[in-house]
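The other protein chains are all here in position, but one chain of the complex has been omitted.
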Amino acid sequence: MSDTESIEPDLTARVATLLRDHDPATTDPQEFRGALFDAGLARVDFPPGLGGLGLPQRFQKLVDARLEAADAPMLLREHNGIGLGMAAPTIVAFGTDEQRRTLLRPIFTNEHVYCQLFSEPEAGSDLAAVATSARRDGDEWIVNGQKVWTSGAHNADMAILLARSDPDLPKHAGLTYFVCDMRDPGVEVRPLRQLTGEAEFNEVFLTDVRVPDSLRLGEIGQGWKVATTTLNNERVAIGSGAPREGGMIGRVAATWRDNPQWRHPGMHDRLMRLWVDAEAIRITGERLRQQLANGQPGPEGSGMKVLFARSAQEVSGFDLELRGEDGLRYDDWTMRRPDKVDYTGREPGYRYLRAKGNSIEGGTSEILLNVIAERVLGLAPEPRADKDIAWKDLPR
Amino acid sequence: MSDTESIEPDLTARVATLLRDHDPATTDPQEFRGALFDAGLARVDFPPGLGGLGLPQRFQKLVDARLEAADAPMLLREHNGIGLGMAAPTIVAFGTDEQRRTLLRPIFTNEHVYCQLFSEPEAGSDLAAVATSARRDGDEWIVNGQKVWTSGAHNADMAILLARSDPDLPKHAGLTYFVCDMRDPGVEVRPLRQLTGEAEFNEVFLTDVRVPDSLRLGEIGQGWKVATTTLNNERVAIGSGAPREGGMIGRVAATWRDNPQWRHPGMHDRLMRLWVDAEAIRITGERLRQQLANGQPGPEGSGMKVLFARSAQEVSGFDLELRGEDGLRYDDWTMRRPDKVDYTGREPGYRYLRAKGNSIEGGTSEILLNVIAERVLGLAPEPRADKDIAWKDLPR
Amino acid sequence: MNTLPTPPAADLLYSETETELRASLRRLLDDRCPPEWVVSGYDTTLDASGLWKAIAVDLGLAAILIPESCGGAGLGAREAAVVLEELGRAAAPVPFLSSAVLATVALSTIGERETLRRLASGDSTAALAVPLSTSPDDLTPTVSADDTGLTGRITTVAGTELADVLLVPVSDGDGVQLHQVTLPADGVTMTPATALDMTRPLTDITLSGAASTRIDSGDAEAAIRQALLCAAALLPSEQYGVASWCLDTTLAYLKQRRQFGRTIGSFQAVKHRMANLWLQVGQTGALARYAADTYARRDLDTEIAVCVAQSFCGDAAVLAAEECVQLHAGIAMTWEYPAHLYLKRAKADQLALGAAHRYRNRLSQLVDLPSH
Partner (left out) sequence: MNTLPTPPAADLLYSETETELRASLRRLLDDRCPPEWVVSGYDTTLDASGLWKAIAVDLGLAAILIPESCGGAGLGAREAAVVLEELGRAAAPVPFLSSAVLATVALSTIGERETLRRLASGDSTAALAVPLSTSPDDLTPTVSADDTGLTGRITTVAGTELADVLLVPVSDGDGVQLHQVTLPADGVTMTPATALDMTRPLTDITLSGAASTRIDSGDAEAAIRQALLCAAALLPSEQYGVASWCLDTTLAYLKQRRQFGRTIGSFQAVKHRMANLWLQVGQTGALARYAADTYARRDLDTEIAVCVAQSFCGDAAVLAAEECVQLHAGIAMTWEYPAHLYLKRAKADQLALGAAHRYRNRLSQLVDLPSH
């Protein structure tokens, strides 16, 4: 508490200085964000000199609140989520001094929007199976392969990339992690259309892409460890708090209230079960946040995404059944490239189809249940036959 | 069809002869059953001289119908189910001429009631892990160990017994199969009380039980194969046809009809789903019988028991919820040894508890789902580490 | 104890005729109805006339439910069910259910003959103008007739894209009439709807003084209900076809796809899910067959059989499609992979002819299990 007492006035003063020296009303947003970074207020938990002040993460809220009050440009957390949320912490953790100096600031100023080149057609749940090759050539690496499920690749300047640098080593040992320039002529981005009709994601084809060794993050062969750091940062963002009747259940509850003609006694108990399930997730999420705030490592975190996906799928399916004839329609099949995803936006047919992805993207529910069983409950792992064999000798 | 045309009159004649020579009204039942066996009418599908005539099994119905019409003593299929249904076919398949001659007839006359000494505390789903040892001693085997879940052991004269004759071999290879006299002084039978309060089953402790080598069925080390034959005969008996509203659902439907005070709209759709599920099982069972009668090997068979258990458990649980206060009661906790099991007999509390066994006894639902996945659907088996190691060296 | 009697056993197997019928239709669909073509119906209006002609005329399947006296095939609901199994398996965008079942049964029940002859020969295709979600006990005509012709609006009607005959239920105050409209016609506006399942295109129809011929003689309501009951008895077979494709396709994928050095089908959690799915699909097939057989025999148990099948099979097909998507994971979320065709078809089929809870409610009356 005495920490907090001394930190808060100090932070307040720093924000005041920033706002005084860079009037948000007149400063170019990119320049303002650079100043924010330089003042250590972009991510207060990052080390001093790298956009932060080495403070606990919870103090960021205070900074953000004051910036918002002053109508100052905020970080573009949605637009560059992968850069800010995944690449930056990874660069802090594994970057050389030179990399930290050159790569971090452009992320915060939004000069470098990132995408993530991890998943491949043959490396989904089993991410360590990536086949994209990185062959050393002097001071450079030559990268060839295909990546999928890359959101934002068509708008990205840079990418974090996982590639196989040594096929003779076992699968986890032969990977290396890079930062890659998406403007390289060998990078081809193709929209990946989904069952909703939209193309939120891309396929990315890498043909003789040249990555300087200076953009390698971590040691050669250390790619799996670096990627794990990146993915742990991804998980944190998922399953955060929702209000009562937030999400899908709110849409269905409103539909039920507003459309007496669709109500049927045979649907009512099921509706109430779904409502209760959604509320159970909400309360469990709330407890998890209290546990985390209290320093108790809440193991429920790994499960929130499983529960969220299940509820979203059940509720959105129920929604169509409830509507009867109206459920037979769809809003629009046109191929589009949406800027952002809104699971509960658009019409019920879209919501139903899009929710199918909730239990796949960012870790399938099956993988998450494995994680819970093994890491939380301590049950023995599956027998594995692929861990000690050279990657190139694995059965395909 | 021409087969049937010639067989039916012949069978009818044989039954008539039997009935003429052994008037059911005046003949001792045991003697009558012996005559039935000698006439080849006890199990027409068994070989001639061994209680049968080598006919397809379906002709047995004709014999049974005529015997029943004549009020003749029938085989005691419930009282000696293991003898007639499991031991006898195994003896036909693996017995020596001498064994077939001496062991079969007493089963059909009911002089030898059998029980089954297979399962052990450490060998449940993994039956091949039996630890009961059979050590050769001249013309005899000395058997030591403990068996569980033995129904009818307290009324049995004989047992079919699976024991480990060679612990140095892998688990499936070191087993041998015996017929064992339950009156041996080394056999101790203790009731095994269940969660219902009853003791349907027993534990059987075998201490230096001496089994003559002449009662060994099959070769030394061939026990697993012989036991598989026995168990395949067990499976056939399960999941046979039920009438509409047979079983648990009939009890609940009657309760719903007879007790308007317990009805609640919130329960109705669930009741109807359970009714539909029960009907789905009935129709699927009916189709399976038509497929079998038509010579199509209906793979659904392996799954009927899984479906039956699930439905029985859901319906009996629903029954208690429906009753509210009445569901809080039980009929009788007294330790009893019932002669036969009636899943749908007694009160709803008993039915609920007893149904829990439906997914365990005779192969757990988990094992049956494995069987379906691997043998019917052709999915790859689990990696196994216990198949090629000497039994004595397996981790415990 | 107060329980119900058991109906006599039905024939739940496939006859030789049915098996041959299936084989020839499957060959045709494999050849003429590939998934790439079906998917293209989401972006452009498909021309399914060639495929429909091959099915309706070349194989003669439009005539299955038409009496021999009108040029029909002398077959029945069991054979039509087999056709629907295969059409479901291929997610085929042809108007069999709408023309060869719904319209055909409505016409034959009122004793109409001329149009039936043209349907039997394949010279005509008809559609019954009711919303696809109409259940047999839920008919509420929205069209009225006067001197100027038919006026009213009917939404989400299936099977109009190739139809030259529209059968319109018309409300005449205290009853229902059935009118026939020959397409195209003045006063008939057809607006294609954007449907969740574009493999069964839907149309919103507006009638404003459309010329029509009344074709019933007072028995229209019963005839339309009979048509809806027949469709409800047969849709489960289509759902079984959809579910079977999902099961088979998922199984094949699970045996081929490797992750963590193993086929993913060797993971026990996946195996148990597939075993359970196989049990569901097996039951779906049995119930669909039971409904088709009882309908074919006009058995007393028909309506119960339909309600049971409708309650079970729609949900089972949706489960099969959803499991298909989840167990394929990412690949099934793509537009290229055909899984989504079946997810959308299964979900729309669940709503078609009325949702399951309605049938359970009706069933509860039939089997004397009232809700309160």
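Each chain carries a letter (A, B and C) given by its place in the written order, and its residues are counted from 1.
Criterion: a contact is a pair of C-beta atoms (placed from the backbone, for glycine too) under 8 Å apart; a residue touches a chain by one contact, two chains touch by 3 or more.
On a predicted model such as this, the values are computed, not experimentally measured, just so you know.
*Asks:* Among the chains included here, which ones are touched by the excluded chain in the whole complex?
*Replies:* Checking the complete complex, the chain left out touches A, B, C.
*Asks:* Would you indicate which residue among C:K53, C:R117 or C:H272 is in contact with the undisplayed chain?
*Replies:* Of these options, the touching residue for the absent chain is C:H272.
*Asks:* Which listed residue, B:R136, B:K225 or B:H264, touches the chain dropped from view?
*Replies:* Going through B:R136, B:K225 or B:H264 one by one, B:H264 is the residue touching the chain not shown.
*Asks:* Which of these, B:D126, B:D168 or B:D208, touches the one chain of the complex that we don't see?
*Replies:* Going through B:D126, B:D168 or B:D208 one by one, B:D126 is the residue touching the chain not shown.
*Asks:* Determine which one of B:P73, B:G197 or B:P212 touches the chain that has been left out.
*Replies:* Of the candidates B:P73, B:G197 or B:P212, B:G197 is in touch with the missing chain.
*Asks:* Write the list of chain C residues that the hidden chain touches.
*Replies:* Counting only chain C, the missing chain is touched by 267-272.
*Asks:* Provide the residue numbers of chain B that touch the chain removed from this figure.
*Replies:* The missing chain touches chain B at positions 119, 121-122, 124-126, 129, 148-149, 192-195, 197, 264-267, 313, 317, 320-321, 323-325, 327-333, 335, 349, 352-353, 356-357, 359-360, 364-366, 369, 382, 384-387, 389, 394-396.
*Asks:* What is the set of chain A residues that contact the non-displayed chain in the whole complex?
*Replies:* 243-246, 250-251, 253-254, 256-258, 260, 263-265, 268-269, 271-273, 275-277, 279-281, 283-284, 286-287, 290-291, 294, 296, 300, 303, 306-307, 366, 369-370, 372-374, 376-383
Rule of thumb we're sticking to: only the chains that are shown with their structure count from here on.
*Asks:* Per the centroid of Cα atoms for each chain, what is the distance between chain A and chain B, given in Å?
*Replies:* Roughly 55 Å, centre to centre.
*Asks:* Measuring centre to centre with CA averages, how many angstrom lie between chain B and chain C?
*Replies:* Averaging C-alpha atoms per chain gives centres 43 Å apart.
*Asks:* In chain C, which residues are in touch with two or more of the other chains?
*Replies:* Residues 262, 270, 357, 360-361, 371.
*Asks:* Residues of chain A touching 2+ other chains?
*Replies:* 265-267, 385
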